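My questions all concern the structure below.
One chain of protein is taken out of this complex; the other chains stay put.
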Amino acid sequence: MKKAQEHTAPKKYGMVIDLDKCTGCGACMAACMAENNVPFREDETDKNLSITWLRVYKLTNGKKFPNADVCYLPRPCMHCEGHHGHSPCVSVCPATATDYSYDTGIVSQIYTRCFGCRYCMAACPYHVRYFNWWDPVWPEGMEKMLSPNVSVRTRGVVEKCSFCFHRYQIAMEKVRYEGRAELAEDEYQTACTQACPANAITFGDLNNHDHAVYKLKTHPDAFRLLERLGTNPKVYYISSREWVRRQGDNYLENEGKVVAKAH
Amino acid sequence: MNIARRSFLAFLIGGAAGTALSPLPWKLTDDLSIWTQTWPWTPVPPDGEYSYVNSVCTLCPGGCGITVRKVDNRAVKIEGMAGHPVNDGGICILGASGLQLLYGPRRVKAPMRRVGERGEGKWETISWDEAIAAAAEKLEGIRSAGNPQGVACMVGDRYGTVPSLFERFMTAYGSPNFMSDAAIEDSYRITLNLMHGKNAIPGFDAGNADFVVSFGSGVIEGWGSPVRMFLAHGKWKDENKTLVQVEPRLSNTAAKADKWVAVQPGTEAVLALSMAYVIIKENLYDKSFVAENAAAFEDWRDDEGKTYPGFKTFVLNGFSPADASKVTGVDPSLIVSLARSFAGAEKPLALCGRGKGNTPGSLHEFMAVHALNGLVGAINRPGGVWAIDVPDYVTWPKPGLDEAARAGLEKPRVDGADGGAYPYTESIISGFADGVNSGSAGYGVEALLVSGANPLYTLRDAQAVRKAFDSIGFVVSFSSYMDETAAQADLILPNHTYLERRQDVPAPFGLNMPVIGMSRPVVPPQFDTRQVGDSLMGIARKMGGSVGDAFGWESYEACLKETMGAAWETLEKDGILVKADYAPEGWGEAFNTPSKKFQFFTGAYRHGENKDLMSQMKIEGEAADFPLILIPYDSMRLASGPVADTPFMAKTIEEDVLIHDDVYVQVNPATAASLNLREGKVAELTTPVGKARVRVHLSEGIGEGVIALPTGLGHWANSKYIAGKGVNVNRLMSPVADPVSGLDAAWGIRAKLARA
Amino acid sequence: MFPFSFEWIWDMSHMVFHGGLWYALSIIGLGMTYCILKSVVDTVQGKGGDGHH
Partner (left out) sequence: MDTALIPEGRKRCPLWQFVLFIAVVGAVLLWGVYAMILCWLKGLNQTNMNNAYGFALWIWADLAVIALGGGAFFSGFLKYIIGKDELKNLINYAVIIGFICYSSALLILAIDIGQPLRGWFIFWHANVHSMLTEVAFCLSCYFAVLTIEFIPLILENRQIDKVRFFHNLSHNMHHIMAVFAATGAFLSFFHQGSLGGVAGVLFARPFGFREGVLIWPWTFFLFTWSAAACGPCFTILITKITEKVTRKKLVKDNVIELLAKISGWMLLTYIVAKIIDTWYWAVVTAPEAGFTMMDFYSNNPLYGLWILFLEIVLGGIVPALILITPAGRKNKATLLLATVLAVIGVCVNRWVMVLQVLAVPVMPFESWFMYAPSWQEVATTILPLAYGAILIAIAHRYLPIFPQEPELNPVEQQAG
């Protein structure tokens, strides 16, 4: 957990996902897999063995026909800040293979450092961390579509959503080369944000007043997943449906309605 | 004795200590850990020069602009093209994983001839000259034996140069049996033909509508141009517009809608007419449009003085909310409030065509829904339905016909799309199998050319289709992939994939402006494939005579360039040609019916007085034997057209859809309880045309007595990432010919479910 | 583990943790070294051996 080293103001990249707009189409998942060289196997129906950095969950309201309702909830890595960067996973990694960056607020994962103890997976309540149970195998010829920007992971290591950190690095290189001080909002966007055909995902610096996420996170219907646990996630959700907001966290029976929280 | 043993021990201990103190173990440990970081069998993607190529995606009729990221000569990522009029940077799941088709394991890498039994999978690779000669020889043989009509052709899309080349080939060759894949676009085209008097395709100004009633259309499940509809849906949410979904099942669209109206399956048209009842009864319709620009609203009289009931009479005599409620299961008060809200909205819009719109559907239903648009004047105005002229840039002179061709073209069509029964329909691909099997055309089908379609998978009643295929002696596939149809072919002349070829992409379905796109070679051809236009021209030229003469172009590209004329340059540069200032014709000029007005369907039929105007589409099977109704459902995550799911898409199939190789059938808990079935149990699903092993998934999103299966599963050819998983619902369903169009209008089939 | 690996920071937690570690390692290492050296010396001096206990 290294402190900010650069002179620019520390950024806190985060996401706001509008669940009213999300159609559950899965384009974000495919874009993410294509961007990040995510492997695939013949049978991916056991979701506990399937690597999907961005997983779209299906929530149901539990009511009977025809009052049943469903809502899709895309779940990237939450890049939890915890208290002062003490995210659930970073502090437990024995080999410093995952780190919380105070420059960007991004929780990184160093695949070549990870030796596969999976403690971080046990620590994460969002199941954003995936273990490579198998060697990644591409059918002959398909390795041609692998992107050189993201290293291919080997068997036996943990991987997860990086907020497309390589895109940040590429964008920052350009910024430095051009001698500018700051990265513009549209210069660094994650693959899922870019792909989302419903424009449900907004990505940006949660600290920056000029970024769309800054305002969206204070939407009265905004909430975060499992806020009560103190994970302090950087992914916000918006839903106009109360039952959806209520499923964002655990509540005791006698606890009242879900109200907007101070951020 | 002790001396020797002690020296040995000392040697061992000393050796071990020495090794431990040397750098060797540390070096080895380090090397091993480095080795684990880059195992030789784990690929390391080479870096290189980055570039971006704009093109058009043709994996569905959506026509999205794409930007492909390349590293040297490798395409590494497909993204939506920012600023494109259709998708503005967005992309769907299929489009985003398109590279897995390009580089996928099921590419047909060179022309191939079958050597084993059909479907056995034994092929020999042949040269292009051999392949073209083989096709030409066979076709020439059939032709000279006097049976040119015995050659049929199926294409995927209807418009553009490639389908037109096939059509031209069939004409010059002398066969009437040219067919294209059918979808709701065909039903809409006939609807517009009958109600507007125009040869037009529908454009929906969906983004600007403020109250949308969708009669089962999967607005966010791939209906229309999918990404465009997603964007419209997002806009409705932003602007607090209303979406009402009329559908028997809690689809994603229903879940996202502001109101889900759970209707009895197959009764959507009745609900639409009942809404019309309320609108007319309460005088809520657009009076100026109806009075000045519509015909057959009031009772009318033909030239011979015979009186016909108008739309008003028709609707008021039988579609009261109380009556409709009995059929549709929708509460009368809900029908009334829905009708009032619809008519009261500033820009209401009614849509139809179920799910993704892969099945044409009942023409009555289309006309009933379109009548709602007529009642509120949502025609050719912002937020409404626009009639866009069909693409007409292919303006080649007619081919010269020899005697054989003229004789062949006189023969009846195998699929039954002849003037008599179905005067508005060009081809009925769903009627082909029946036509072949029954021999109703009076001649045998000896050869079939398939391009851009996968009929063995996509057509309903797969057994009948398979039977028809088995009886056809010579099947040529032009597929880029070893799909179900290619696997059953005798000869494959593989096309480039859409990322390797140049081809025009006309008019995305549902777009309310005339657009032509151009897909172009993003990467050089990966294998020994050929643009299908060139293959076809090669066959024609090899055959020579008037068939060869019909294709005077040097190459497909020359043909394309000539066809595009002045537009070529723009298309080459931008990849798209947009008529930016396009506006729909005003109500005064919009209609080309005999009355020059919008015709309510009571006046639209020129032949159909005897037909029961509002009979519900009956599906196959009797309730006594098959107590349940099976309906198919579509999902963006399951490609259900000619192209199957990519491995990435297969990863996203939900856990309540597929488990290992078993598909879940959605069943209401009450229905399941009555059948003694529990969650996850294996069951046998039987319909009048087939049976399948399924697993039960209890869902409150579906009503009692109705069960649902996803489309897009049950591939048997294709890659191991999707083949062998689940059931092809088309195998369990049977097409039902619409009485007006003859197109497949089956919205379901009767079924039974029992413990296995 | 060592001050030259880049995770190393001279903060309290590292000092306490690694202090404890190196302390334990030192005791183990020194203790064993002592035992072995003393045994070598004892052996050379002719103590112990066959049947002498």
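Note that the chains are named A, B and C in the order they appear, and that numbering of residues resets to 1 at the start of each chain.
Everything below uses one rule, namely that a residue touches a chain if its C-beta (ideal position, glycine included) is under 8 Å from a C-beta of that chain, and two chains touch if they have at least 3 such contacts.
No experiment lies behind these values; they were computed from the predicted model shown.
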| item | value |
| --- | --- |
| Partner chains on view for the chain not depicted | A, B, C |
| Listed residues A:C22, A:C124, A:C196 or A:V213, member touching the removed chain | A:C124 |
| Hidden partner chain, touching residue among A:P10, A:G116 or A:G141 | A:G116 |
| Missing-partner contacts on subunit C, residue numbers | 1-2, 5, 7, 13-14, 17-18, 20-21, 24-25, 27-28, 31-32, 34-36, 38-40, 42-43, 47-53 |
| Residues of subunit A in contact with the chain not shown | 46, 48-49, 51, 57, 59-60, 73, 80, 82, 88, 91-97, 113-119, 121-127, 129-135, 154-158, 225-226, 228-231, 246-253, 255 |
| Missing-chain contacts mapped onto subunit B | 6, 29, 32-33, 35-37 |
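Criterion: only the chains that are shown with their structure count from here on.
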| item | value |
| --- | --- |
| CA centroid of subunit A to CA centroid of subunit B, Å | 33 |
| Euclidean distance of C-alpha centroids - subunit B vs subunit C, Å | 74 |
| Where subunit A touches two or more other chains at once, by residue number | none |
| Residues of subunit A that touch subunit B when the two form their complex | 18, 20-21, 23-27, 29-31, 33-35, 37-38, 40, 42-47, 50, 52, 56, 58, 60, 62-72, 111-112, 135-136, 138-148, 151-156, 191, 194-200 |
| Subunit A-facing residues of subunit B, complex | 36-39, 41-48, 69, 71, 74-80, 87, 89-97, 99-100, 102-105, 107, 220-221, 226-227, 230-231, 233-234, 237, 250, 252, 255-256, 260, 262, 526, 636-637, 646-656, 658-661, 668, 699-704, 719-721 |
